[in-house]
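First up is the structure itself, then whatever we jot down about it.
The complex appears here minus one protein chain, its other protein chains still in place.
Labels run A, B and C following the written order; every chain starts at residue 1.
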Amino acid sequence: MSKIHVTTTINGESTEFLCETQQTMLDVLRDNLGLTGSKEGCGSGDCGACTIIADGRMICSCLMLGAEAEGKRIETIEGLAQGEKLHPLQQKFIEMAALQCGICTPGFLVASKALLDRNPNPTETEVRYWLAGNLCRCTGYDKIIRAVMDVAAEMRK
Amino acid sequence: MTAHKYKWVGTRQNRPDGADKVTGRARFGADFNMPGQLVGKVLRSPHAHAVIKSIDISAAAKLPGVKAVITGQDFPEQPNQSMSAGEMLVNLRDVTRNIMAREKALYDGHPVAAVAAVSESIAREALGLIKVDYQVLPHVIDVDAAMKDDAPVLHDHLFTTGVEPKPTKPSNIASRIAFTKGKVEDGFAKAEVVVEEVYHTAPVHQGYIEPHATLASAAEDGQVQLWSTTQGHFQVRGFCSKLLNLETSQIRVTATEIGGGFGGKTVVYLEPVAIRLSQKTGKPVKMVMSREEVFRASGPTSGGRVDVKIGAMKDGTIVAADCTVALQAGAFPGSPVGPACMTSWACYDVENIRVIGYDVVSNRPKVAAYRAPGAPISAWGVESALDALALKLGMDPIELRLKNAAKIGTKTHYGPTFNTIGFVETLLAAKNSPHYKTPVKPGYSRGVAAGFWFNIGHDSSAAAHVGEDGTVTIISGNPDIGGSRASLALMAAEELGVDYSKVRPVVADTASIGFNFVTGGSRVTFATGLAVVNAVKNLITELKSRAAKIWEVEVDAVVWEDGMAKPSSSNVGKHEPLSLAKIAAMAGKTGGPINGHAQLNAQGAGPGFGVHLVDLKVDQDTGIVTIDRYTAAQDVGTAIHPSYVEGQLQGGAVQGIGWALNEEYIYNKQGKLDNPGFLDYRMPVASDLPMIETILVEVPNPGHPYGVRGVGEVPIVPPMAAIGNAIARGTGVRMVDLPMSPPRLSLALDAARPKAAAE
Amino acid sequence: MARVILLASLARQFAGGQEEHDVPGLTVRQIVRHLDERFPGLGERLDHGIAVAIDGVIHQNAWLERVEPDSEVAFMPAIEGGGL
Partner (left out) sequence: MADIQYAAPKTLDEAVALMAGANGKGRILAGGTDLLVQMRSGMQSPGLIVDVKKIGEMTTIAEEGGGFRVGAAVSGMQCYEHAKLKKAWPGVVEAINLIGSKQIQGRASPGGNLCNASPAGDSVPAMVAAGATVTIQGPKGRRETPVEQVAAGPGKTTLGLGEIVVSFKLPARPAGSSDAYLRLIPRTEMDIAVVGLGVSLTLDKSGTCTAARVGLGAVAPTVLLVEDAAKALVGSKLDDKALEAAAAACRKACKPIDDKRGTIVYRTKIAGVLLKRAAAIAAERAKGN
């Protein structure tokens, strides 16, 4: 099977990989590049566990072909923390118990970062609708929403 | 809150696995790989009910890259009797047929064959080359239909148990159970008010976000290593050993981080298949379910029918309570009808009770446990009927429940007499809550319902190891789904008198710690917590004896306080207190490594009660329900880590909201599941919900050193009825079937308004 | 003598419908042995998938649990948990 050569940037690192046409970006991240922080909950764009940011837009990596990454800037959960320092969202999720099993957490964190990057002062309703594409079955969302609102407030200070 | 009694218990510390889980570092089921691993895939039945006349695997086996193809014949036959596998009572004849069909395919998605190949795409192609000759049979899905005399029978060997005389012909009714207290007929004879109704629930799925996944490596000498996302790796070991005739000591199971279970990951689907494929190929085999496979073939919970009749006096005293619960078990016997029957009236002190239950098979995947198995189904009927009674009596729904509330000394209809319980306290907490004291907004309505769960104890093992620097590793064997590492570490730190940060909890594999029953039944913080506390007590005994050796005094001259050994009194002589670090540093001189351990079958799990309040609005034109405010109050014993206790209440309530409003398995005429995905299996999303307020009522469980009661299951019991009751009070329409989805509610509203319906 | 309470279905099957019985014994095991002498087969039945509540406290797989002379010993179906 002939493979496609792709050159892209992942979490600031210039990266090359070979993929088959039908491989999704999620397959490439997990299977080809060993970046298993993005999770597959459905493979159909309905759960958000595979959320990444591509050229500044938040998308489901299960609905993007690996081949489309050519020349793009990709950000994943693995790029959220800086060196020894967790991103404020990561820190707050731990402190406020905004995760239980943790499988949806990477997707929620990437989606929340995408929200705060474009809207540092979201209302609760805006947060809930922005995160509606991320399913969580453990928490009932309450502590997740509170954590995102809290981080937004602190980052505005 | 009783937190002030303790230094660590009751505080909100960061979970020990937090950093791993917010950085993507934590490894869940599908995140494990081995060099040279093969991809395993399952071929599933497209029919709800069919005889498998033959399976031709030759073409698939010949495909380049395919290393093995297996069918039911590759697994040993099992006896038709209940036996324990990993401490669970199961019928292995059924279990082996559920992981791989033999004579018949019994549901859409039933595994009929499996392949191992060098790549995903080759494995998929191979599945397409397996030829199965089916003889399609008539099927039956719903419990009412499955109980009919002329229903298609799934199992020719299935004769209803618990009925006299013994049936002469097979049926889909596996068993009938009955519970009685007093004489229900006498109760109804004197009742001044009677309410009666038939309620139904739709089958729903646990909906964990992580699909089932496993990685198996079987060596030529018969030893097996397995990684599995499971609620109980010791159960996985037990099932696999029985199903593959392996000794438990030959199977080493590592529980990966688990992306939700809610009861659905207490059984095996892929694990025995992956091991068999690995045995046949001599290579590691990885298997991961797609979301569609999860919905079609992994354990949902029952749909059911609940017939409820209540007789009461005008003052609200319930004098007769009667209900019949019939539950779908799926393709094999074993629905949670027992707990459904036992929990039905458990909240109430009623003189005369009769409860009858039926366990019914139908052409659906075998049900698995789902959070308080069975209880939400009977509660939907019972708590809705109670609300109808309250309306009929013109009585406040909480007052009605208070008047009949179970308390210490109440004899239940299933036998036991309650010890210390907190139902009254929980009802009062709800009654006095800011939510209940706030008037209902115009255009909105309020619903109330209660719920009960036993909670369980069961087997746990734990160890406490002291490192050379005096810090402590706490080793247990229960997968951490909702923060249990944190609660175990808090109890260990409290008991040992050291800083929470000095205690590191780990979840060990089946070869590295003694047996632990599943993470389920709301047992881990209670039972495994008890084992951890006892392991630490055992460790402290050893630490005291080491201090005694260092001081050259008798052991009983040493006490343990604030994480240090101290002389019991001045006449022991002048000794500087010995910290853990100091004792650890001298461990070699005083007898070597310092460890503690404990193993137990925890008894005396305290039951839990919950009361939920909901304010909602119904769109009269569309039947869409909007939840405006929600409060969950619960008797939680002692909240070891309040944040994760609140999280259990919030998560359970929202699962219940989904069950109430939109979640359901939808089957087409051919008996195929029509909505096997998150798009059309509608679990609540963030924008559907308000914040979920919680009230933690702390009535300590006398059966636990820190008063722990399980908290995980109660919260899914009340929501459906609470919402139905609010709808009834807001619209005058009593919904009796779940889910109360927009089309169904709209139809009911129009039926109540003939003019509108005529539009 | 402990007051033993049997499930209606078990009582019907083994004890002629009588649900409450006074049985001697200091442990659950001794109680079960006495029950089995009175109602042959019941002992074996109580060994599988049955929990016992001693004075309201549910025990699973209990065998050696102590029973006081005035205890209530209720046999009921074992409970399997749904998990979190």
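In this text, contacts are C-beta pairs under 8 Å (C-beta built on N, C-alpha and C of every residue); 3 or more make two chains touch, one makes a residue touch a chain.
What you are looking at is a predicted structure, and each value in this text was computed from that prediction instead of being measured.
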Seminar exercise, completed: Of the chains on display, those the missing one touches are A, B
Exercise. So which of B:Met83, B:Val555 or B:Leu679 would be touching the chain we can't see?
Worked result: B:Leu679
Exercise. Of B:Ser121, B:Thr317, B:Thr420 or B:Thr471, which residue touches the hidden chain?
Worked result: B:Ser121
Seminar exercise, completed: Of the candidates B:Ile408, B:Ile666 or B:Ala752, the residue in contact with the absent chain is B:Ile666
Exercise. In the whole complex, what residues of chain A lie against the chain that is missing from view?
Worked result: 1-2, 4, 20-22, 24, 43-46, 48, 51, 54, 57-60, 62-65, 67-68, 70, 111, 114, 129-130, 132-134
Problem set entry | Absent-chain interface as seen on chain B, which is shown | 121-122, 124-125, 292, 621-622, 624, 661-662, 666, 674-675, 678-680, 682, 684-685, 687-688, 741-743, 746-747, 750, 759
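Everything below uses one rule, namely that only the chains that are shown with their structure count from here on.
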For this session: Can you check how far apart chain B and chain C are, centre to centre, with Cα atoms defining each centre and the answer in Å?
Result: 26
Exercise. Taking each chain's centre as its mean C-alpha position, how far apart are chain A and chain C in Å?
Worked result: 54
Exercise. What is the distance, in whole Å, between the centres of chain A and chain B, each centre taken as the mean of its C-alpha atoms?
Worked result: 29
Exercise. Among the residues of chain C, which are close enough to touch at least two other chains?
Worked result: 84
Exercise. Which residues does chain B have that touch at least 2 chains other than itself?
Worked result: 261-262, 481-482
Exercise. If you look only at chain B, which of its residues touch chain A in the complex?
Worked result: 12, 14-15, 17-19, 21-28, 30-31, 121, 206-211, 257-262, 290-291, 481-483, 641, 643-644, 646-647, 650-655, 677-679, 683-687, 689, 691-692
Seminar exercise, completed: chain B partner, complex, touching residues on chain A are 1, 20, 22, 30, 35-44, 46-47, 49, 76-78, 80-81, 86, 90, 93-97, 99-106, 109, 125, 127-129, 131-146
For this session: Using the touch rule from the top, collect the residues of chain C that touch chain B in their complex.
Result: 5-9, 12-13, 19, 48-49, 53, 55-62, 65, 72, 74-84
